[in-house]
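Pasting a structure below so you can have a look.
One chain of protein is taken out of this complex; the other chains stay put.
On to chain A.
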Amino acid sequence: MGAGFLVGVIGVLILSHATYSTIQYRALLKITEEEFSGPPIDVVIELIISLVLCLWAAMAAPGKFKSIHPQSEENRVIALPANLDFMIFNHRGKIFPLETELKLK
């Protein structure tokens, strides 16, 4: 969770730097009076790096997939109260007074 989030933050930072570089490039083009035909190559490389980092973050940060099969290893839960054959009522706890009425007050 933490590592994926950090990678995403780095990706967004690189992306904002790429935005800033492109704005400066546009300003340069305005001075030299040329037409914009695409961002410079270093911006494209930055964009690709940030896309890869954000893809990694998008896979790592939101959490893991969980199996939907009821018989799979992680879904197998042994519910003890459902195991009615092993419930015992004839034990020494029955001599203690019931305190359910006291809780009601």
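By our rule, a contact is a pair of C-beta atoms (placed from the backbone, for glycine too) under 8 Å apart; a residue touches a chain by one contact, two chains touch by 3 or more; residues count from 1.
Convention: contacts and distances are computed from a predicted model.
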Identity of the absent chain, which is to be given by its UniProt protein name, from "ER membrane protein complex subunit 6", "Ribonuclease H2 subunit C", "Mannose-1-phosphate guanyltransferase" or "Exosome complex component RRP40": "ER membrane protein complex subunit 6"
Chain not shown, touching residues in chain A: 8, 11-12, 15, 18-19, 22-23, 26, 36, 38-39, 43-44, 47, 50-51, 54-55, 57-59, 61-70, 72, 75
